[in-house]
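What you see is the complex with one protein chain gone and the rest in place.
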Amino acid sequence: MTDLPIDRRTLFGLAAAFGVASPYAAVRRAAAQSGRKGTLIIALDISDTTTLDPARVAQYSSPMTVHACYDSLITMEPGEYINVKPAVATEWGLTPDGKSMRFKIRQGIRFASGAPLTAEDVKFSLERIIHLKDQSQQYIAHVDRVEVIDPQTVDVVMNDPSQPLLTILAAPGFGITEKKVVEAHGGKGIPGAKDTDTATRWLDQNSAGSGPFRLVGWERNQQIQLARNPHHWAGEPGYQRIVIRHMSESAAQLLALRRGDVDVAFNLIPEQIATLGDSPDITVMRALSLDYLYMAVSEDAQNPALAKKAARQAIGYAIDYDGIIHSFVAGQAKRPASFLPIGVNGSTEEIAKQVGFRQDLDRARSLLKEAGLPDGFSFDLSFANAAIFGVSYQLIAQKLQADLARVGIKANLAPMDQVGMRTQFIQGKLQSCLTYWNPPAVENQLWASATVNRVAQRVHWTPPAEIKKLVDDASAERDLAKAAAMWTEYQRQMVDAAHLIILIQPVYQVGVRKTVQDMHLTAAGWMAEYAKARPA
Amino acid sequence: MIQYLAGRLLITIVMALLATLVVFLVANTVPGDPVLAFLGDVAASNPAFVADFRAKWGLDLPLWDRYWIFLTGLFHGDLGQSIASQRAVMDDIVEYAPATVELSTIAFILSLMVGVPLGIAAAVWRDRLVDHVARVVSLIGVSAPTFWLAFIVLAVFYGQLGWAPGPGRIPSFAFPPDRVTGLMLVDTALAGDWELFHEAAAHLVLPAIVLASATLGLITRTTRAAMLDTLGRDYIRMARAKGLSRYVVIVTHAFSNAVIPVITLAGLAYGNLLTGAVMTETVFAWPGLGRYTFRAAVALDVPAIMAITLLVAIVYLVVNLLVDLSYALLDPRATRR
Partner (left out) sequence: MSDASAVSSVPAAAPAVVIRRKGFARRYALAVAGAGILVFWMLAAVLAPLITPYPPDAVDLPNRLLPISTEHWFGTDALGRDVFTRVIFGARISLVVGFAVVMIAATIGTILGACAAFAGRWVEEALMRLTDLVLAFPPIILAMAIAAAMGIGVVNTAIAMLIVWWPKFARLSRSLVLVERSRDYVDAARASGFGPAYILFRQILPNTLGPMMVLITLDLGYAILAFAGLSFLGLGVVPPTAEWGAMVAEGRELVEQWWVATFPGFAILTVVMGFNFLGDGVRDWLDPYARSS
């Protein structure tokens, strides 16, 4: 809780003696007033949350809370991932010298503390990220500094304006924090903050933002408590309280949802979703995600067969993709052609059908002959002992093994612990593996450049200069239609190289009780929007 | 005797430290790198960032330096920083230990309250129905895999019948009481929140039953065995011949002598409950040390793993020491010449 020189027990004793409320008292009073109806209870696995300091957030479950507490300059609306939308900023544009992006700040935004949001807060928030040099900083490495032009205008000064900025700024990690409050708790937005900033501890338990809710408490691996921010610029949220309960077992989430102990369950698996179809109290909300599960195939010296492009392509044509999607996620998924999920610029279902792999056993067999391996070959398929999006890698691996066996390719399954697998994959030691990708921000350049740089290294592929140039050109191209054509060509070349075979781009399926209205799912990284949600 | 005690205590500490050394060495031969697992994809592929992170966590130091830091830290009560949770391991343990202690203690009391009378009854009415029922019940408890039993119990008693509340220590909607001891029953009582006290007690029932099932079996069998042992002795027949009622004989004479091996077993069982409830805690979403241990092992969080090993080793060795002492006092055959 608070970072005080005396311990909590003494504090409570003193507080009780002096009649001062304990940290939970205010919220308890509010809770008593709002009751069960005014509280939205969410079941989510938050075991990977290690911090709620927006400048340091880099996990899967924390962005949801951070987005509820902080607003960013830009946002993305659910379902629309190509065009960004205003949030804290109402207008933006490149400055005449082409080096900076100028943002006009909305009038009338108040932080949860009541203070107005000004350009100083924007400058502080972004520069704190730059100087903390934590993981988020890498995405704005091309930003030098932020200049305050007037209380409602800032310039984000870049040293490389061709790099994407707007889509990055939509991520919750770039939410605007209240300078005065954060500095009062040890926050620093100046060079050297990496070693001098001490605000994280406080920010893990409290928020200093302008979002619809504010953070009241976080008990690691147990729950996160949010309370309504009455000053929110887009209107008061419908719920007075949000409680995010940690539940790592999806069976537990299902049972709790059915009993009404929770209102929303995020981690249900497809088999459980199927049983909710006829429930009178529960609906299933769906939204196509931008995550995917894929297979990486390497071409290193360990396995000469895999070095042959035709052999890898044969793998791509032997897999029963539709069977996988139909059986393991009850058809609730799509499959992009390559490393750009369907829904972003240049990646649609039609393009995927034209350009991507599909099951064609004859073609697989002829490719094997072409590779000089008419009787097939064998290779190792590694995967972690884990499940993602409710599907276990183990099941997919066994299905792939069965599929590939039909054309004579023998996949030797090699389950591993998660840490070991990730390590070996990053170090390029695996012949092939199953893993997943979820984006830190909705920006094509992030996906594409990863494939031709660090991911290419992992699979021992030297991309031709042509494809690298294509990625650079498409990233810098401001005309969306032109860029879409380039991205399509990029995907065609990726499929030809046959190193990354995408298997499932799942549809998020969330169980929601009918007492909850106007909650919206999003694939942009923070899972759901709660600003407008209200009890029925 | 004092010398023997002091000697054993010293050995206990040395052994516990040895255990951590073994864990440390084994964990460092594993090819996985917990740092890489913790960082996002971009950061993990950036050698400068990774090196920086490793330096921050002291992972760039040579093996022996790191172990020495751990040892010296122990003297300050500093068990190191957990890589997975990003805070002091001691904080983690203080947070999660009470949940396990509470669950284990309740399970232990439950198994005693049911097991001991059942064992006595089985011995007194030997080979009759009670005996057979006790035998089957205790055998099922001991033979059923915990992970399976937990699944069945939760699905039936919570999912289907709704008799018991769901996973977790308190209901999802409820506010936890101000934390004084970390034991939910104690804290809710201290706060005067009796409704929550009842909820917490209700939430303890299912996991305690699952956890108690194996211990129940052992306690029943041992009690029965010990009772049968004493019931056949001469002094019992003497007591009956003197005209004492059956009830008095059983309770005062027979049981008081039979209780000794039961106590030794119970001690071992309690130590075991404290240190090994991984399956139960996972299925019932119980935020205790068992689940923490498993997560630490999965994440290759070496500081946390070492701290857990130390804790488990100490608990086990101390319990064993106490049991050995009582055994040595009571059964001269087992001590050396």
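The chains carry the letters A and B, assigned in the order they are written, with residues numbered from 1 in each.
In this text, a residue touches a chain if its C-beta (ideal position, glycine included) is under 8 Å from a C-beta of that chain, and two chains touch if they have at least 3 such contacts.
Given the structure is predicted, the values throughout are model-derived calculations rather than measurements.
Peer 1: Sort through B:A43, B:I93 or B:A313 and give me the one touching the missing partner chain.
Peer 2: With B:A43, B:I93 or B:A313 as choices, the missing chain is touched by B:A313.
Peer 1: Given the contact definition stated above, which residue among B:S45, B:S85 or B:T293 touches the chain not shown here?
Peer 2: From the options B:S45, B:S85 or B:T293, the contact with the absent chain belongs to B:T293.
Peer 1: I'm checking contacts with the chain that's been left out. Which of B:A225, B:L244, B:I263 or B:L325 qualifies?
Peer 2: From the options B:A225, B:L244, B:I263 or B:L325, the contact with the absent chain belongs to B:A225.
Peer 1: Of the residues A:I176, A:V355 or A:V419, which one touches the chain left out of the display?
Peer 2: If we include the chain that is not displayed, A:V419 is the one touching it.
Peer 1: Can you name the residues of subunit A that touch the chain not displayed here?
Peer 2: Its contact residues with the unshown chain are 249-251, 254-255, 269, 271-272, 275, 323, 326-328, 385, 392, 394-395, 397-399, 401-402, 413-417, 419-420.
Peer 1: Touching the missing chain, which residues of subunit B?
Peer 2: The list for subunit B reads 11, 15-16, 18-19, 22-23, 26-27, 29-32, 122, 127, 132, 135, 139-140, 142-149, 151-152, 155, 159, 211, 214-215, 217-218, 221-222, 224-226, 228-229, 231-234, 261, 265, 268-269, 272-273, 275-280, 283, 293-294, 297-298, 300, 305, 308-309, 312-313, 316-317, 320, 333-334, 336-337.
Simple rule for what comes next: only the chains that are shown with their structure count from here on.
Peer 1: Need the CA-centroid distance for the pair subunit A / subunit B, whole Å please.
Peer 2: Each chain reduced to its C-alpha mean, subunit A and subunit B end up 38 Å apart.
Peer 1: Please output the residues of subunit A touching subunit B within their complex, sorted ascending.
Peer 2: 8-9, 12, 22, 24, 27-28, 31, 36, 39, 41, 43, 47, 50-51, 58, 135, 138-139, 219-222, 243, 245-249, 251-252, 255-256, 258-259, 261-262, 417-424, 426, 437, 440, 450, 454, 457
Peer 1: Okay, in this complex, where on subunit B does subunit A touch?
Peer 2: For this pair, the touching residues of subunit B are 30-34, 36-37, 39-46, 49, 84-86, 92, 95, 151, 154-155, 158-159, 162, 165-168, 171-173, 175-176, 178-180, 282-285, 287, 295, 298-300.
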